[in-house]
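Of the protein chains in this complex, all but one are displayed in their positions.
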Amino acid sequence: MSVAAEPFLQHHFTTAEQQADAGKIGMWLFLVTEILLFGGLFVGFAIMQGLHPEAFLQAHRHLDRTLGFINTVVLLSSSYTMVMAVWSAQNERRKRLIVYLLLTIAFAGVFLGIKYIEYSHKFHEGLLPGRFYHHAGDTVPGQFMFFSFYFMMTGLHGLHILGGIVAISWVLRRAIRGDFSHKYYTPVDLVGLYWHLVDVIWIYLFPLLYLIK
Amino acid sequence: MEPNYLSTPRGLKSWLTTVDHKRIGVMYLASILFAFFLGGVFAILIRIELLTPGRTIMSAETYNRVFTLHGAIMIFLFIIPSIPASLGNFVLPLMLGAKDVAFPRLNLASYYIYVAGALLAVGAMVTGGVDTGWTFYTPYSTTTNSSVGLMTLAAFVLGFSSIFTGINFIATIHKLRAPGMSWFKMPLFAWGIYATAIIQVLATPVLGITLLLILMERVFSIGIFNPQLGGDPILFQHFFWFYSHPAVYIMILPGMAIISEVIPVFSRKTIFGYKAIAYSSIAIAAVSFLVWGHHMFVSGQSQLANAIFSFLTFLVAIPSGVKVFNWIATMYKGSISLEAPMLYAISFLLLFAIGGLTGLFLGALAVDVHLHDTYFVVAHFHFVMMGGTVMAFLAGLHYWWPKMFGRTYSEKWARVAAALIFVGFNVTFLSQFVLGSRGMPRRYYNYLDQFQPLHVFSTVGSWILALGFFIMAGYLWVSLRKPCDAPANPWGAVGLEWQTGSPPPEHNFEHVPLVTHGPYDYSQPVSEPEEVQA
Amino acid sequence: MNAWIRSIIMPAQGTAYAGQVDGLWLFLIWVTVFFFLLVAGLVTYFVFKYRRRGPNDRTPNITHHTGLEVAWTLIPLALVILIFFWGFRSYMEAQVSPAGALEIQVTAKKWVWQFEYPDGTRSINELHVPLGKPVKLVMTSEDVIHSFFVPTFRLKQDVVPGVYTQLWFQASEPGVHRLLCTQYCGRGHSDMGGKIFVDNEKKYSDWLENGGDAGKNMPLAQLGALLYQSHGCQTCHSLDGTRGEGPSFKGVFGHEVKLSDGKSVLADENYVRESILLPQAKIVAGFGPIMPTFQGMLREREIQALIEFVKEQK
Partner (left out) sequence: MTSTAHATSPGTYSKILGILLALTVLTLSAASMDFGAGNVVIALVIATIKASLVALFFMHLRHDKPMSAVIFVSGVATLAVFLTFCLLDTGSRERVRPPNATPAASVRR
């Protein structure tokens, strides 16, 4: 068998393609669980928004659309650099792979930085989730619930960004070590898939939270 | 003796760090059996308390914790991982002719996640217990001061263990079948596990977010389920049952999968309607996502939703019925021998028939309104879960026991235990159908005097059940203490898992098997074990 | 045969609707019996007829039979669709209340049922309704979810905080019917029961006129004991000194009571009265402020009766 020739091949697979396909199926299944995890929050948001449309409308005005827009651009760009990293790995451009991975991490950092600015602004104004909400001068009751969802959804998303940074850093280390070739780049590919999903979730979060009408 | 997965490599560390699906399966088996024991102890306590109305041996607060823990442990720690994670882990790769599951390290991780979840559950038990019932209904669960936080965290963690097992199995079935094993040459057990894994992956995340929302509600008062803050407590039930109804099929589908294996072997006959059984598993998985609202017929859910959910619920009856008829047809003109696995399989057929048929009562709106939240539901649920899944689990355990441990057990005692369990089960739960029909609500500590005779009857049944399980524990323990004596293929089965040693070698097969026959080809004389034992 | 099954399995019928439900219920029982006997009969017959006779038994290779499979798919399908429509039709009947039904407000809380009649009369754990008149209940809860279950009426409806749910019935059997809570609601869940009194028009209006004052001619302490049971006091306050959700009544009266704010107070008539009407005013040390007020639900004489009852618990 060719096992010895391909050190990355685990003992229970016979071909590299089989192993890569299995990895891909596993990753997509995992992404589906992520969709449904966030999905629960989306469903809750939709129903609560339906019950309290006026409160949600008023509350969302406290969000900064410009920052939300910038963050969307940042995250879309990071998706681009990530897919370019995958492309570089496929084509054995190790230098470019490293650069693109670094860029992706940098974008992720910028995203979290902006999120931090937004959060501290909200904290300052008393726009906190649930019982900690103490913003003065509300005209419509129930605005706290919007912020319950805002913090849960963006918080969970932020945790995923953090997880993504860790995963990309791990891939980066392996890339520097020279683990990848056009025959074996599954880790880059899979982390890329994860990263794009985090992007897709933000694509929905942005209009739902920042652009309600 | 030839080296096998049990003997090499040696040492505790080699077990704790193993990525061998067989060892992980065995570790799961030990863990879930312990959970089953624990849950069983709580069950016996419940039954003793219900011997008399009012206080028998414990206070109402204690009783509420005991039935909650019985439910939570049995559901989250025993029955959901029971068949897939223990027996499935062990035999699925063998049946497919694979050396391992697709992601062996993930497999080990999901075991440790399970252990972590179990420890959290124990944490909840010792820090005051939980008194919400395993269903965690809001606003009770968000206002009670028992350890709901820890228990929801435990269930959350256990959910991830379940998800990872599901992901692993789907990838394994897709990519690791032996050469020649097309989808329709796959054993039906694999089909059942596949359908189960689909539900595990698609439904469990919603449980995760639901439990997280309860935690958030308790910590932050986020308001979503709190009517005083403008939330909707009924919405919680949607969230909960969106997972927990499909979860019932996570529990029963693997049971059905085992029955599809055991009946052909012990009837020595080709399975009847292979494709119908395979497709019905997938159909059940698909429909399982469309029926959760039948838990909410009296919850204040809209009448329109009630009608739609009621209708869809009845559709589940069809694939379930199809399976039962196919199994019975498999026995027709067979060569039936009644060894312990077959006894449990037949128990399954009879008890699951009752469990399934009483489901019709609960799907029919007008009748369900009366029976909902009574002992009728308790009895129905136990007929499906214990009469169904647990019987199937026991069938599988006895069927694969020689394969897993290379040892035979006392057939005589196994039959005695099977008989006791069957009788005890019926005494315990048939009476509960009558109790519920007459208006005995569930989760009642105190009850009207008129119900006492039936409660006593039921409690006595639980003791018979317990005796059956003690005997089983005894002869299985004795079996483990003796040297390996099981032949490679004691039942004359044709499945791939029987074409290797008992217990199997570390990497399952000496040579990668090539599949040319269907999985239930019993019309040919069964090849003798000596020939295949390479 | 049907009557026999009814007598063993089903509660008595308190409404015409219950009879309707039982029709479907009986049908389902027969369906179950039929299919169970079919399964059990075939399994038993096959196990016997086709038992293994030797180690080299050969079996025929029967893989499927299309006709049979279609039959056992379509026949059950037709059957369950029939059951669905039957169940649905009866259910809708119980949902749509006729115009002009007598409307009674129901409030559930841990662990009592409160009823308010159109004329403002209130009662606790005892619902009085006229025989043969449609009655509509509009229900809500003050704390967690409860469920209003009357087995003899074959009716059940969750009672949800923040939401109003409803239920209607037309009692056809005079007498007392059991009311039970079927949604788990904590320690007193199984004691959260009540009685539904179905009386003829005359008796019902008499009861209303007296304002439900059943204890008019009763000695105070005896009336107090009755109220202690019927108003749900017993779910929290024991008489034998065991600690419940609230302090036991045993030996309270005439003694100093330690309060949660550190002060103490003598348990006299005024203290007991205040504790009934304004339960949050003085909280006994070690207990939560969870008791609901009974302001407006008790007559002066009833309050006196309860005070008298507490006095007696030495």
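Read from first to last, the chains carry the letters A, B and C; within each, the first residue is number 1.
Just so we're on the same page, contacts are C-beta pairs under 8 Å (C-beta built on N, C-alpha and C of every residue); 3 or more make two chains touch, one makes a residue touch a chain.
None of the values given here were measured: they were computed from a predicted structure.
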{"item": "Selected from A:H12, A:H52 or A:K115 as touching the chain missing from the view", "value": "A:H52"}
{"item": "Residue of C:P76, C:P130 or C:P161 touching the missing chain in the full complex", "value": "C:P161"}
{"item": "Absent-chain contact - pick from B:Q301, B:T358, B:S431 or B:S458", "value": "B:Q301"}
{"item": "Touching the absent chain when the full complex is considered, from B:V66, B:A178, B:L229 or B:L465", "value": "B:L229"}
{"item": "Interface with the unshown chain - residue positions in chain A", "value": "16-17, 20-21, 24-25, 28-29, 31-33, 35-36, 39-40, 42-43, 46-47, 50-52, 55, 65, 69, 72-73, 76-77, 79-80, 82-84, 87, 90-91, 133, 141-142, 144, 182-184, 192-193, 196-197, 199-200, 203-204, 206-208, 210-213"}
{"item": "Touch residues of chain B, complete complex, unshown partner", "value": "174, 198, 202-203, 206, 227-230, 232, 234-235, 238, 242, 289-290, 292-293, 300-305, 308-309"}
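Here, only the chains that are shown with their structure count from here on.
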{"item": "Smallest count of steps, each to a touching chain, taking chain A to chain C", "value": "2"}
{"item": "Inter-chain pair with the most contacting C-beta pairs", "value": "B-C"}
{"item": "Centre-to-centre distance between chain C and chain A (centres being mean Cα positions), rounded to whole Å", "value": "49"}
{"item": "Interchain centroid distance [CA atoms averaged], chain B/chain C, Å", "value": "33"}
{"item": "Computed distance of Cα centres, chain B from chain A, in Å", "value": "35"}
{"item": "Of all residues in chain A, those that touch chain B in their complex", "value": "10-14, 18, 21-22, 25-26, 29-30, 32-41, 43-44, 47-48, 51-52, 55, 129-132, 141-142, 144-145, 148-149, 152"}
{"item": "Chain A-facing residues of chain B, complex", "value": "98-104, 106, 163, 166-168, 170-172, 174-176, 201-206, 208-210, 213, 216-217, 219-224, 229-232, 235, 239, 507, 512"}
{"item": "Contact set on chain C toward chain B in their complex", "value": "8-11, 20-21, 24-25, 28, 31-32, 35-36, 39-40, 42-43, 46-47, 50-53, 56-65, 68-69, 72-73, 76-77, 80-81, 83-84, 86-92, 94-95, 143-145, 147, 149, 151-152, 154-158, 160-163, 165, 178, 180-191"}
